[in-house]
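Encoded as C-alpha cells, here's the structure I'll be asking about.
With one protein chain removed, the remaining protein chains of the complex are shown where they sit.
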Amino acid sequence: MKKFVNDVEQLLQESLQGLATAHSDLLTLHLDPTFVTRKQLPQPKVALISGGGSGHEPLHCGLIGTGMLDAACPGQVFTSPTPDQMLAAAAAVDRGKGVLFIVKNYAGDVMNFQMAVEMMPQPCATVLVNDDVAVERSTHGTGRRGVAGTLIVEKMVGAAAEAGASLDQCKVLGDRVNSRTASMGVAFTSCTVPAAGRATFDIAEDEMEFGVGIHGEPGRRRGLVRPAQELVNELMAAILGDLQPKPGSEVLLHVNGFGGTPLIELYLLYHCANQLLEGQGLKVARSLVGNYTTALEMAGASLTVTLLDEEMKSLWDAPVHTVALRW
Amino acid sequence: MKKFVNDVEQLLQESLQGLATAHSDLLTLHLDPTFVTRKQLPQPKVALISGGGSGHEPLHCGLIGTGMLDAACPGQVFTSPTPDQMLAAAAAVDRGKGVLFIVKNYAGDVMNFQMAVEMMPQPCATVLVNDDVAVERSTHGTGRRGVAGTLIVEKMVGAAAEAGASLDQCKVLGDRVNSRTASMGVAFTSCTVPAAGRATFDIAEDEMEFGVGIHGEPGRRRGLVRPAQELVNELMAAILGDLQPKPGSEVLLHVNGFGGTPLIELYLLYHCANQLLEGQGLKVARSLVGNYTTALEMAGASLTVTLLDEEMKSLWDAPVHTVALRW
Amino acid sequence: MNTQDIIAAAQAVHAAILGNEQQIESLDRAIGDGDHFINVRRGCEAIAAIMPELVPLPPAQAFNRIGMKLLSTIGGASGPLIGSFFISMGKELEGSPEPDAKHFARALVAGVEAIKNRGKADLGEKTMLDVLIPASRLLLRLADEGCDRDTLCTRLKEEAESNMLATRDMIATKGRAHFLGERALGHIDPGAKTSQVALFAVCDMLTVGAAS
Partner (left out) sequence: MNTQDIIAAAQAVHAAILGNEQQIESLDRAIGDGDHFINVRRGCEAIAAIMPELVPLPPAQAFNRIGMKLLSTIGGASGPLIGSFFISMGKELEGSPEPDAKHFARALVAGVEAIKNRGKADLGEKTMLDVLIPASRLLLRLADEGCDRDTLCTRLKEEAESNMLATRDMIATKGRAHFLGERALGHIDPGAKTSQVALFAVCDMLTVGAAS
C-alpha cells in the first residue's frame, strides 16, 4: 500500500484537521466525539446531519454549508460513525426546529443512526437513501444501497431547509427525491482501506465489476471491460428500468467518479449518457460531473438519474456554498 | 489498460463534447481546429488563452470563465496543441486589447505557441510558467517545468484582465506571480496514456518517484515510500529554498492531487504542509486543495507555495466562475 | 462470575482476535468491505484502555460500560450489535454482584436477543447470529442441567465451530454480504467467525487458565 499517511490510526483525524484548516471560513471540526459543523449556523431552520464511513470524500464533510448540510459525522474509512457522534452533532446544530438525518442505506449506518435517534431528546426524522439499482430490491434483505444519489437528496433537502421548510416537509421531500433517483456504477480497480493495507478485491487486467458498491463491494457480476457506450447503455437500462420516466421528462444526470478515473473519461461518459437520454426523448435539464461520492482511489464511475419537477429544479438551482458544491 | 473509452482516437473529442454539453452555460466547443471558449465574452479586455496537452483536467478547459481564461486549446493527451488551434482561439476571443498566452514551460508547448505568436496578426504576449523546482534551473537546458502553479498564474492574471489591466500589465503580473511560485510533487504510481495503452513507467510496490512531472516523467530520484510528514518536509525544503520567503510572509498553499490520490490524503498533506509553514513563521493566508493539475490517474500530489502580497491576495479573492474554480 | 473474570475474558478475546487477523480480514474482504477485523480490534483496544475503570465495577455495570464503549468505538454494523449485546447483558445482571452460571446464561441469551432486535435478523441469515443464537441456547440448557465446566466448554466450542462453518453455505439476507446474492456462497461470514473466535477464547480461558 502506498498512501500519504503518517500513522494509519491518525489518518482520519489529521485529514479532518487539514480540511477544517483549509476551509476555516466554512467548517468547524469537533473532536471527542468527531463531527464537523457549519461555521455560521443560520437563523432557526431544520438541522440537516449526514454521516457515514470516510473514504467517500468530498461526501459528506465537503457538503456542509449554506444550502446543504449543517453537520456531518465521519466514521473511520468505510465504517459507519457511532451514535455518540450523531448525538453530539445534533446537540451542536439543532436550532429548535428539529433534526433530519440523511443516511445511506447500509446496515451499519442505519443501526448507528437508529440508536442515536432512540437516545435523542430533540424531535428528529431520518431519510434513508437507497438509490443503487445494481442490487435488486428484495423483501427480506436490507434493501438497496445508498450511493451517489445521496448528494442530490442532500442538495435539494438542504435548499428546502434553508428556505424554511419544516422537519416534516424536509422528510417528505427527502423521501421523494430518493424515490425519483436511481444510480448504478462499474469499477475497473479495487481500493485499499488504509488500515487494511491491501486491496479489498482482486480484479484482472481486463475485468470490471459491474454494479460495484462505493466500498469496493462486489455488485451484479464480474465481466470483461467493454466500450464506454456499451457500459453506459447497460447502466442506463437498469436505471431507467427502475425510474420508468415518461417521455419528455426532465432529468438531472450525475456522472460520479469513484476517485481513480480521470475527468477526461468522466466527461466522455457524460457525453455517452447524455446522448442516450436525449435519444430516448428525455431532457437532461441539469448536470453534475465529477468525483463526489468516491471509494478512495477506486477507478470507475457511476451514473445517477433524478426525475425532476419544477420544485426540484429550483431546489437544485438554489444557492449552495460548501467545499465541494458552490453556486 | 482499463478506461472508459469507445475509440481511443475519439476520446478527446467525445470528452470535450461532454464537457461542453454539461457546462453549456459556461463553455463553447469549437472543432477543426479544436478549442474551447467562454460562452459570454465580456466587455473589451485582454484575451487570456492557455492550452497544453490534455490529461491534466480540469486544467485548462475547466478554468475558462469569468475572472480566468477566455479560451483554451487542448492537445491530444500529454501532447501540446498546434499553432492553428491557438490562432483560431485568438481570433475568436480577441476583443481588441491583445492576447496573452499562458504557457507551461515544455519544449512542445513553447514551440507551438511561439509559432502561433509568429503568425498572429494581433498584438500578443506570452507568460511562461516554470514553477517546478524538482528539476534545477540550468543555463543550457529548457529550464524548469510548468506544473500546478499554472492555475495560480491563470487565476491572478485572469482577475487582473477582468478588472481592465492592459496586455503589458497582465504580462508583467503573470511573470511576477510565476516568479513567486514554486512547486514540487511525488508520485506513487504511473499513468497510462490512452493511445499508448500501457503505463508510462514501472514502479515497485514500495517505491515513489520524487520530483515527478505531470506527465509521469521521472523527477529527481526514485526512492522508498516514507511517512507523509517526511515527504512534505523534503518537498517544502526544496520549495522554500527556491522562494526564500521572509519570516512572517503570507503565502498561498496549494495541495494538488495528480488524479489517483483520494481527498482524504490530500487534506492530510495539507495539514502537514500547513503546520510546517506556520512552524517556520509563515502565514498560510490562502489555500487550495484538490485535483486541479492532474496527470490522468497518477497517484501522487504536489505542493505549491506562492508568496503573496496585498495585490495578489485581492486578485486571488476576486470573483471567478469556471467549471473547476468558483467563488 | 465476577468482574475479574470479565476482564480476563476480554483480554483473552483480544488476544484471540489478533491471532486470527488474517482470516477475519480476508473474509470481510471477500464478502464485505474489509474492515471487520479493524473494527473489532479497535473495540478490543478501547476496552483494554478502560480496564482500570472496570475493575471496581460490579459485573452488570462493567458490561454496561463495555457495551457503551464498544458502541462509540466500533462503528459499522458490528458496533451497535456488539454494543447492544453487552448493554443488554449488563441489564440482565443488574443487582447481582457475582452471578452464577445460570444467571450468566440468561444474560447471554438476553444479549443475543438484543442483537436480533437491533439487526432485525435471525438464524440462517449468514451473520454472527448463526453462531451466537445456538451457543446461547446451548449454554442455557447445559447450565440448567448443571453440566460441569469442562464439558460445557467443549460442547459450546463444538457447537460454535460447526455453526460458524455452516455459514459458508448460506446466502446472506442481512449485512453487506446480502448484496452479493449467490456470490457469497463458499465464504464464512466474518461476524460468525469473530463470534466463534471470541467464544473459543473465553472457553479456553475458563478451562485451561481459569483463575476462579
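For reference, chains read A, B and C in written order, and residue numbers begin at 1 within each chain.
The rule we apply is simple: contacts are C-beta pairs under 8 Å (C-beta built on N, C-alpha and C of every residue); 3 or more make two chains touch, one makes a residue touch a chain.
Everything numeric in this text was worked out from a predicted model, so none of it was measured.
*Asks:* For the unseen chain, which displayed partners does it touch in the full complex?
*Replies:* Listed by label, the shown chains it touches are B.
*Asks:* Among the options B:S15, B:T126, B:T150 or B:T200, which residue touches the chain absent from this view?
*Replies:* Spelled out, the listed residue whose C-beta touches the missing chain is B:T200.
*Asks:* With the missing chain put back, one of B:V5, B:M68, B:V103 or B:V135 would touch it. Which one?
*Replies:* Residue touching the absent chain, from the options given: B:V135.
*Asks:* Touching the left-out chain: which of B:S50, B:T66 or B:T82?
*Replies:* Reading the full complex, the residue touching the unseen chain is B:T82.
*Asks:* Of the residues in subunit B, which ones touch the absent chain?
*Replies:* Within subunit B, the residues that touch the unshown chain are 33, 53, 75-85, 106-108, 111-112, 114-115, 134-135, 138, 140-142, 145, 193, 195-196, 198, 200-201, 213, 215-219.
In the analysis below, only the chains that are shown with their structure count from here on.
*Asks:* Between subunit A and subunit C, what's the gap in Å when you average each chain's C-alpha atoms?
*Replies:* The answer is 32 Å.
*Asks:* Centroid of subunit B to centroid of subunit C, CA atoms only: how many Å?
*Replies:* Using C-alpha averages as centres, the distance is 54 Å.
*Asks:* Compute the distance, rounded to whole Å, between the mean C-alpha positions of subunit A and subunit B.
*Replies:* 29
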